[in-house]
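Data block below; observations after.
Note that one protein chain is taken out, while the other chains of the complex remain in position.
Chain naming follows the written order as A, B and C, and within any one chain the residues start at number 1.
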Amino acid sequence: MANTEFGYVRNFEVHDSIAPSNWIVVRIDGRGFSKLCKKYHFTKPNDKRALDLMNAAAAEVVKSFVDIVVAYGQSDEYSFVFHENTTLFERRREKLSTSVATMFTAEYCMLWPQFMRREEGDERFAEKGDVIELERPWPTFDGRCVAYPRCRILRDYLKWRQADCHINNLYNTTFWNMVLKGGMSGTEAELELKGTLARDKNEILWSRFGVNYNAELEVFKKGSVIYRDLGVEDRERKVNGDGGGKAATEGSRSQVEKERKRKLKARIVVEHVDIIQDAFWERRPWILAERKGGG
Amino acid sequence: MANTEFGYVRNFEVHDSIAPSNWIVVRIDGRGFSKLCKKYHFTKPNDKRALDLMNAAAAEVVKSFVDIVVAYGQSDEYSFVFHENTTLFERRREKLSTSVATMFTAEYCMLWPQFMRREEGDERFAEKGDVIELERPWPTFDGRCVAYPRCRILRDYLKWRQADCHINNLYNTTFWNMVLKGGMSGTEAELELKGTLARDKNEILWSRFGVNYNAELEVFKKGSVIYRDLGVEDRERKVNGDGGGKAATEGSRSQVEKERKRKLKARIVVEHVDIIQDAFWERRPWILAERKGGG
Amino acid sequence: MANTEFGYVRNFEVHDSIAPSNWIVVRIDGRGFSKLCKKYHFTKPNDKRALDLMNAAAAEVVKSFVDIVVAYGQSDEYSFVFHENTTLFERRREKLSTSVATMFTAEYCMLWPQFMRREEGDERFAEKGDVIELERPWPTFDGRCVAYPRCRILRDYLKWRQADCHINNLYNTTFWNMVLKGGMSGTEAELELKGTLARDKNEILWSRFGVNYNAELEVFKKGSVIYRDLGVEDRERKVNGDGGGKAATEGSRSQVEKERKRKLKARIVVEHVDIIQDAFWERRPWILAERKGGG
Partner (left out) sequence: MANTEFGYVRNFEVHDSIAPSNWIVVRIDGRGFSKLCKKYHFTKPNDKRALDLMNAAAAEVVKSFVDIVVAYGQSDEYSFVFHENTTLFERRREKLSTSVATMFTAEYCMLWPQFMRREEGDERFAEKGDVIELERPWPTFDGRCVAYPRCRILRDYLKWRQADCHINNLYNTTFWNMVLKGGMSGTEAELELKGTLARDKNEILWSRFGVNYNAELEVFKKGSVIYRDLGVEDRERKVNGDGGGKAATEGSRSQVEKERKRKLKARIVVEHVDIIQDAFWERRPWILAERKGGG
């Protein structure tokens, strides 16, 4: 058969499975988003609607991949954490990153009209209607997998992203106040901010613009963390003496299936809280809990 | 600064650049498309509107990545071929596959209303309007990169896909005629088709259903090939003695930029023709032509 | 310069660094050792001299790579464990495996005359002298790196090798008693042993040949484990309140150098003991202890 003759080309495909017992982060990043922000007149330094859209898209991704235990997002990026024991797509790198990135992209595009509406009195848009119409090039996101061999290192990864959010947001908030309210040019503001510390920026905000950085929205300062609220059930299970039995530890198939369903039903939570300190994790022990087998 | 402390987590990212001088195929595949076909009542064995949608999405992808020299699609898959010398994204595997897959996904979702309209007299849809409304889960596509070290092997890859298209289409055409017109059950049709050769299927189609397979639409039988029509300009350049000069062979920066612009302006062609034989390639020598440097 | 023109070929080399915070096992295996065993009339089922040679070669390898924390060997294989924080050769896979495998090979070849001597009364050798002369093909060993993301999994790896040693040795001891003392053919012995459990083999050994498996040499039953005896100093350091100070935790350069020297001077120990149970590791806590930075 003709096709057997050419089938040898399959041998050029690579095995790109990520080693077992590594937490897998799929991070997606907006492609060309600085252009996109300008084109659709995103509010500076933060566009609340755009962040809500990011979060809504991410929540749908978390919802449909039960092996994602937590996600963290800020600006135009989102990190999705797959449990270290996931066997999804045989842990194949490209399958994971393309599946997550395309689902996120589809959600972002399809949810756009729900979130990106013209704000009262905003005269920048020609359209009559109140939806900001999306045009080509459509928003897209690239993605990559990173494997973390230890829970502690994964948490450092998440700390890194949240610290990055804080640093950028403080800078951007100060910069845009200097430009929009202070009437400085971008270059002037940049020059003045060079080498300043956090307290310097806080001081500029307060003394010149009366802005208390601490009073800024948490979603701007902390970014967003998304997870399944399995807490209630966890507590119930403990009361009933359930969940610690033989079936659970053996990870029997029916148990795995039951778990899957429990997760599918669980409420997806979006919060803007500190994930650098231990408190967040200690109060939600199920998020990074060990699990038997894939699933 | 806090962030330097955690920045070490970047060292876990992998270098996944594809070796130079390899043609790079990014193949995208519909995720869960058999379910999707059922949900939206795609016509069997081929839904012309859905194929047109695939082709329109693919054409946009080809348009925006100037280093894609040719693309081939059939059913719910598409293969995009990047020139062996591309330096896009430093040839990083995941960057290439996620960028192509997300753009394709965005195009597919956004172009859907233009293509997926209710056909005259089709009573299967509840909606009053004539657009088949897209619902969650949105259509998405996974993607993977494969590197081919030789033009000849790349062409074998494309032959493989087109031969696959032919085999599947002949089978599906016969199967669905047996089921839809012949009143057989799926299992019965499957059983009878087991082990049959191409001529047997042609015979079933003709003798039982009066169907001449050769008269089927070319897009069904051959799939779709997309490329830039640089032929006219190529011929003009030859007449003018242009394009073979020092600048061209040296791949100077301005020349590269000029080439890029030429490609951006070029007409994107979608055809349903044989790419297994040499003729197609011989008549369009620019498609797989050598190029200096990336670009 | 001519060489710059061709230097682009370096771009085809791959980055094969192993991700940080993974324990790295380099396992070497004798190439074509069943032939070699026959050629030099190795004693069956175990040749004590050959195992001593393996151990002597491995001890030299451990000695010269201070980042190897432990090694385990049996039959014609040896596993060398590099500390999870090693930065040797930038953790490059092929550098690590070829450097270990070639050093082991050199040691094995050069130490051969010291270990492989004709035993008293052994008439199988033509040579007059008492050294069994090595001939081409020289003994060589292939090697591979495996990365383990957790100490517990690394220990499972070592358990796997020692369990393998036990299983093979019990089988081989029984098989060769049946053949050499019992006068059975290889095929007959194989047939009888098929499906037998450990206790069946013990029973065959004892009832037919008066062999008490438990009395066999520990090196045969347990294989060999090699490590640095840093225990005494560890205890001394504790008494002196040394080693826990600021310098140690900071991994300062001079501290790292001091550590290196301490390891270079440490006694290399070769033992034939159980490493499956916890006891071995609990009594030698320094072997798998955490360390700051590369070491």
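To be clear about the criterion, contacts are C-beta pairs under 8 Å (C-beta built on N, C-alpha and C of every residue); 3 or more make two chains touch, one makes a residue touch a chain.
On a predicted model such as this, the values are computed, not experimentally measured, just so you know.
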Touched by the hidden chain, restricted to displayed chains: A, B, C
Touching residue (missing chain; options C:Ser21, C:Ser75 or C:Ser99): C:Ser99
Residue, one of C:Lys44, C:Lys159 or C:His272, that touches the chain absent here: C:Lys159
Contact set of chain C toward the excluded chain (per top definition): 1-3, 6-9, 12-14, 16, 28, 31, 60, 64, 93-95, 97-99, 101-107, 109-110, 134, 136-148, 153, 156-157, 159-160, 163-164, 166-167, 276
Touching residues (missing chain, whole complex) on chain B: 19, 21-22, 147, 149-150, 153
Residues of chain A in contact with the chain not shown: 8, 11-12, 14-15, 19-20
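We take it that only the chains that are shown with their structure count from here on.
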Chain copies touching (chain A, chain B) - same or different residues, decided at half shared: same
Chain A and chain C, separation of their C-alpha mean positions in angstrom: 45
Computed distance of Cα centres, chain B from chain A, in Å: 30
Residue numbers of chain A (touch at least two other chains): 147, 153
